[in-house]
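Note that this complex is displayed minus one protein chain, with the remaining chains in position.
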Amino acid sequence: MNRLELTSMILEAKRRKGLRWIDLAKAIGKSREWTAAALLGQMPLSEDDAKRIGQLLDLPAEAVEQLQWIPYRGAGTPQVPTDPVLYRFYEILLVYGPALRALIHEDFGDGIMSAIDFQIKVERVPHPEGDRVRITLDGKFLPYRVF
Amino acid sequence: MNRLELTSMILEAKRRKGLRWIDLAKAIGKSREWTAAALLGQMPLSEDDAKRIGQLLDLPAEAVEQLQWIPYRGAGTPQVPTDPVLYRFYEILLVYGPALRALIHEDFGDGIMSAIDFQIKVERVPHPEGDRVRITLDGKFLPYRVF
Amino acid sequence: MNRLELTSMILEAKRRKGLRWIDLAKAIGKSREWTAAALLGQMPLSEDDAKRIGQLLDLPAEAVEQLQWIPYRGAGTPQVPTDPVLYRFYEILLVYGPALRALIHEDFGDGIMSAIDFQIKVERVPHPEGDRVRITLDGKFLPYRVF
Amino acid sequence: MNRLELTSMILEAKRRKGLRWIDLAKAIGKSREWTAAALLGQMPLSEDDAKRIGQLLDLPAEAVEQLQWIPYRGAGTPQVPTDPVLYRFYEILLVYGPALRALIHEDFGDGIMSAIDFQIKVERVPHPEGDRVRITLDGKFLPYRVF
Amino acid sequence: MNRLELTSMILEAKRRKGLRWIDLAKAIGKSREWTAAALLGQMPLSEDDAKRIGQLLDLPAEAVEQLQWIPYRGAGTPQVPTDPVLYRFYEILLVYGPALRALIHEDFGDGIMSAIDFQIKVERVPHPEGDRVRITLDGKFLPYRVF
Amino acid sequence: MNRLELTSMILEAKRRKGLRWIDLAKAIGKSREWTAAALLGQMPLSEDDAKRIGQLLDLPAEAVEQLQWIPYRGAGTPQVPTDPVLYRFYEILLVYGPALRALIHEDFGDGIMSAIDFQIKVERVPHPEGDRVRITLDGKFLPYRVF
Amino acid sequence: MNRLELTSMILEAKRRKGLRWIDLAKAIGKSREWTAAALLGQMPLSEDDAKRIGQLLDLPAEAVEQLQWIPYRGAGTPQVPTDPVLYRFYEILLVYGPALRALIHEDFGDGIMSAIDFQIKVERVPHPEGDRVRITLDGKFLPYRVF
Amino acid sequence: MNRLELTSMILEAKRRKGLRWIDLAKAIGKSREWTAAALLGQMPLSEDDAKRIGQLLDLPAEAVEQLQWIPYRGAGTPQVPTDPVLYRFYEILLVYGPALRALIHEDFGDGIMSAIDFQIKVERVPHPEGDRVRITLDGKFLPYRVF
Amino acid sequence: MNRLELTSMILEAKRRKGLRWIDLAKAIGKSREWTAAALLGQMPLSEDDAKRIGQLLDLPAEAVEQLQWIPYRGAGTPQVPTDPVLYRFYEILLVYGPALRALIHEDFGDGIMSAIDFQIKVERVPHPEGDRVRITLDGKFLPYRVF
Partner (left out) sequence: MNRLELTSMILEAKRRKGLRWIDLAKAIGKSREWTAAALLGQMPLSEDDAKRIGQLLDLPAEAVEQLQWIPYRGAGTPQVPTDPVLYRFYEILLVYGPALRALIHEDFGDGIMSAIDFQIKVERVPHPEGDRVRITLDGKFLPYRVF
C-alpha cells in the first residue's frame, strides 16, 4: 500500500463513518488543520495518535504503521496546481508575494517566515454579502545568519 | 520605460526619501499591503492616487501615467520562486494546500476562496522565543454554480 | 477504482445504453454541459443525482459513492493539451486572450470573469457553408477589491 | 521597433487620445474584438486600415508599415498564463474542456471547432446580483477527413 | 483495457498474422496512412470497419468496441519526441517551419494549412544513390476570418 | 547585428522592394523553399549568392558577411510553437507521426528519413471547395547501421 | 510484458548465467556495443539473432518475439539524465558541443555527423595514473542538401 | 561586453583574418579542440595565451582580459539542443547511453568516465562511400568511493 | 520487484527490527551515510555485504541479488525537490553555489570538487540555542585537463 492508497482509504472511511476533520482532530488533541495535513500525507502521527485514528476509522495495522512514517512532503501536487482551490493560493503568491516580501523585510529586516515553526488556521467568517474564508498563517521570523 | 524599470525607480525613490510602505499607504488612504502590491506592479492606481504617489516620490509624468494602467499580473515571478521568502509560501501550498482544500470543502461545500474579492494583512507578533509573522488571507467564498 | 477508471466506466455504460448527454442531464435536471463536466470528473453530484445516474447507467455502489466527491479538477489534461479539440481553445486563448482582457477592462474596469460563478453552453448553429459551433461563456464579473 | 514596442506605442496613444476600442473598430469597419486582437499584435491590418489607425493614433510610418505584417501569433503569453483574467480562460479549458469536447463530438461527430474560421464577441450583461461577462465563441465545425 | 494496450494487441496480431498496413487498409477501403493512424490510436473507425479489422486480427469484442471511440489524440508522444524517426519531423519543423510559413502567407495570404481537412501519403521513391522517402501533406487552406 | 535583426532587415527590404521569394530564389538559382529557409536564418549562403542577395535588397556589407555563416539552426521557435501555421505541423506530427513511423519501417526496414539530405516543396493546388496547400517532404532513407 | 520488463528479464538472466556483453555479442556476430544497445531496448534483432539470444538466456517465446520489434528509441532516459555516467556525456555536449560543431564545419563544411550511419566503441586504456575510458564515435558526414 | 559578444567578436575576427582553428591552436601550443572550446567560451586561457590570441585576432584589452576568466560553462545551449549537429550528440546519448553505461560498468566496475580529466579529438576519416567524422572521447575512469 | 519496492521493503524491515542506520553500517563495516545511500537505492553492495544486510533484515534472495546491482542514480527525486529537507539543500545551492564556485576557483584554480571520489558525513552538534546539523562534504579536487 503506497501513501496515495492510504490517503484514499482514510478519506473513504472518514466519509463512511460520517466523521468531520474536527472529530478526528479532537481524538488526538490536535488542530483540525494539522490533523487534515497529517491524514492527507504531509505529517507523521505519533504511535498513540496513529492507533487512535486507526480505531476511529477501522484502519488495518499496515495503515496504522504507515501513518507514523515521515512522509515525502509535497508529492501529489503538480508544479502549478490545476485544482482551482489550490491555484488561487498560487495566484495569491504571484500577485501579493512581492508585497509580502517587501513588508516582511521592512518589519523584520532580512529573513523569512518559517514554514516549519509554523501553524495555519482556516475559519468561516459570516458576512452579509457572502461568507468569507479567513486563513491565518503564523510562522516564526527567521533572520538570515551573518557569519 | 517598462514596468520593471518603473518598479526599480519607485524602490530607489522610496529608499532615498526614507519612506516606509505605511507612509505611502496613508497618503492614498489604502492599506500598506495593497499599496505595496500596487507599487510593485500588481495593482493599478486611480489617477488621484498616482499623482499623490508621484509627488511623494518625485516621479516623472510618464511614471504617474503608467501607475494607472492595469498591469499584467504575475510577471516577474518564476514558476517555482527561487527567493526563499517567496518559496516558503510555495512550500506552504505544497504541504498545507490539500488540508486547506479539504477544510474549505467541509466548511463551505464545493467552491473556492476568491483571490479577487480578497484582502491580505501582514503583522509582526511579538513572542518570547522570537517574534512571529502573521499573515491573514481573507477572501469571499465563491460556490461553484450548478447549471 | 480511481477517477479515471470511473470515467471510463461511465463512458462505456453511456455508449452501451445508447444514451446522449442530454438524456443524462434531463434525469438530474441539469444542463448537458454541466452534466458532462460532472461525469467526466470535474464536478460532484448530489447524493440524489448520483443515485439517478447510477441507476441509468447500472453503476456499482462504489461508483455512485465516488460521483459525490469533490474531484481534483484539472487532472488529466496536459499543460498544453495535445488533443486538437482542446488545443483550439488553448490557441484561442493565445490569439484572442489579450483582446478579451483589454475589452473586459474597458467594459468593467479592473477585475476578471469568474470561472466559478460561471456557466457554459455549446450549440450547433446551421450555416449554408457548414454548420458552426457556438460556445457561450457566461461568468460574473468580479472587481478587484481595493483595501 | 519590435512588435512589443509597437503594441506599447498603440496603447499609450489610445489612452492619450481617450479612444475606446469601439472607436478604433468603427474607423476601420471591423468588430472591436477583432480590432483589439489586431492592435495587440495578433492580426494583420490591410494597408487602408493601417493608415486609418495610424492617423487616428498619430503613429509613425514605420508603425503603419508593421501593422500590415502577419504577426507571429501567440508570442507574449507564457505557457500557463499568470495574469488572472487570462488564467481563468485556461482554467475553463481544464475544467470544462473535456465536456466541450464530448458535446462537440456528440453534436457533430469527429472533428473540431475552427479557431481560424472563427469569431468572438464580448458583452456586458446587466444582472441584479452583479453584471456578467458573456463571451461568444463561434467557429465553423471542421470534420476530420477520412481518406 | 486502455488505448495503449489496445494498440499493443493490434500490433502483435498484425505481426502474427503477417499482415501489412495495406492489407488492413484494403479491408476497410481506406488509405494505409489513415488506417495506420487509426489503428495506432489517432482516428475512430466506423462500426463496420471496426468489425472487419476485428475479424482480420481476431480481436475481442471489447477491442472492436474501443476502436470506434474518438481517441484523445496526441497522447503517447513526448513534447519533444525522442524516437529518431519522429524527431526528424520535429527538426524539419524547426529548420523549415519559418520558410513554410512565409511561403504559405505569400501564396495564400493570412491563414493556415488545415490539419483536419487534411491527408497524408508516404511513398518509397527509388533513387540510384539510395531510395528516398516522399511524404505528401495535403491540407485545405483556411483563411483567417476578419470580423 | 544579431541574426534576428538581420532577418528583420531582410524582411523589411524584401517588402519595400516588392520582391517575392521566387524572385530572390531565381537570382541565386535555388528553389524558393531553400531560399526562404536561408534568408530566415536556417541555411548559409555561398559568397556569390550572399552578394547577389545583398545587391537585390541593398544590404550592408556586414549583412552580406553574416549571410555566409552557418547559423545555429532551430533558434527562434519555442519548444511547442505558438503560431498557428507552425503549430499545425506540430499537430500533424502528434497525430500522424506514429503512422508515418510505422509505414517507413514497413517500406524500408529500420531507419529514418534524413532531414539533411532532404528537400521540401510548397504548392498551391486549386480546388473547387477551396484551394489546398500541398507540401512535399523528400528525404533520403538512412538505414540504421548494424555493427 | 512491456519493453522495460523485457530489459529487466534480460539483465537478470545475463547476470544469473554469468555472461558478459562480449559473450552475447559473439553469439550473434555483432559488436558488444551494438549488442548492449539492442538488448537494452534501442535496436531490433533479426529473427535468427533473437532466437540465439533467447537460447543463451532462456527467454520465453514472447521475449524472443519482442526483441525483433523496432523499439521506440530514447524512451527511459529523462530530458536531463540524472545518472552520473549518463550525465557526464550530457555535460560533454554542453562544454565541448560548440567546439565539435565548429570543427566539423571547418573540416567538412555545412552538415552533420550521422547518428544513424554510425558506430561506437568503448575501450579500457591502461594508464599509470589510472586507467582511462576511450569512446570512439564514428559517423558518416552528411552534407546539407542545397536545392 | 558579455561573453556572447566576446565570442562573436572572436568568430568575426577569425573569419576576417582567414585563420583556422589549428592556426590559433598552434599559436598557443594546444589542441584545436581545446582551443575552440576555450574561444567559444568554455575554457579560460592563461595570461600568455590570451595575449597571443589577442594579437593574432586584434582583440581589445578588455577581450584579452575576459579570455582569462573561468567561464560559466554550459550557458548558451538549450536543455535539448535544437541545432542538428548538437542534437545528434544528444540523440546518441539517448540511443547508446544505456549501452555505454553498461559497458563501462562491466569493464571498470562502479564509477564514471570523467568529463574533467578528459580530452576529445575530432578527425575526418576518408571513406569511399562518404568521409566520416571520428570523435574520440578520452576520460579517466573514476571509481565511486566506498566509505 | 523494482528498486522502489525494494527500498520500501528495506525501510519496513529496518523499522520492524528496530535497527538504526549505524547498526546496519557496522554490520558491513561502512559509514552510516554510505550505507543509507546504498540501501536507499543509490549505491551497489558487494555480494558479502548484501548477504549480511539480507540476514539482518530477513530479505528474500531476490532482494539480496538486487542490492548488488549498480542502480540508476538520481531516479526518484523530482527536478526541484518538493520535500522540505531536500529543498533546503537545493536552496543552499541557489544561494551559496556561486560563492562556493568562486572560492574553489580561488583556492584551487579551474576545476571541480568530485562527486565520485567523495564522502559525506552528518552530525548532530549540541548547541544551547538549539542543536545543529553539520554536514561535511569532502571531495577530491579535479583540475580541468588542458590538452
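Chains here go by letter, A, B, C, D, E, F, G, H and I, matching the order in which they are written, and residues are numbered from 1 within each.
In this text, a residue touches a chain if its C-beta (ideal position, glycine included) is under 8 Å from a C-beta of that chain, and two chains touch if they have at least 3 such contacts.
These numbers were taken from a predicted model, which means no experiment stands behind them.
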{"item": "Chains in view touching the one left out", "value": "A, B, G, H, I"}
{"item": "Contact residue for the chain not shown (choose from A:Leu6, A:Leu24, A:Met43 or A:Ile135)", "value": "A:Met43"}
{"item": "Residue among G:Trp21, G:Tyr72 or G:Tyr87 that touches the chain left out of view", "value": "G:Tyr87"}
{"item": "Sites on subunit H contacted by the missing partner chain, in the whole complex", "value": "65, 69, 72-75, 77, 79, 115-116"}
{"item": "Hidden partner chain, residues of subunit I it touches", "value": "20-21, 32-34, 36-37, 40-42, 73-74, 76-77, 79-81, 83-86, 88-108, 112-115, 118, 120, 122, 124-125, 127, 129-142"}
{"item": "Touch list for subunit A against the chain that is not drawn", "value": "30-31, 33-34, 43-44, 70, 105, 110-112, 114, 116-119, 142-147"}
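In this section, only the chains that are shown with their structure count from here on.
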{"item": "Copy-to-copy rotation for subunit E and subunit I - C-alpha atoms, rounded to a multiple of 5°", "value": "145"}
{"item": "Most widely separated chain from subunit D, with each centre as the mean of CA atoms", "value": "I"}
{"item": "Listed chain pair B-C, C-E or A-D that repeats interface C-F [over half of contact pairs the same by residue number]", "value": "A-D"}
{"item": "For subunit G, residues that touch 2 or more chains besides their own", "value": "33-34, 73-74, 77, 79-80, 83-84, 105, 112, 114-116, 118, 142"}
{"item": "Pairwise chain contacts under the document criterion", "value": "A-B, A-C, A-D, A-I, B-C, B-D, B-I, C-D, C-E, C-F, D-E, D-F, E-F, E-G, E-H, F-G, F-H, G-H, G-I, H-I"}
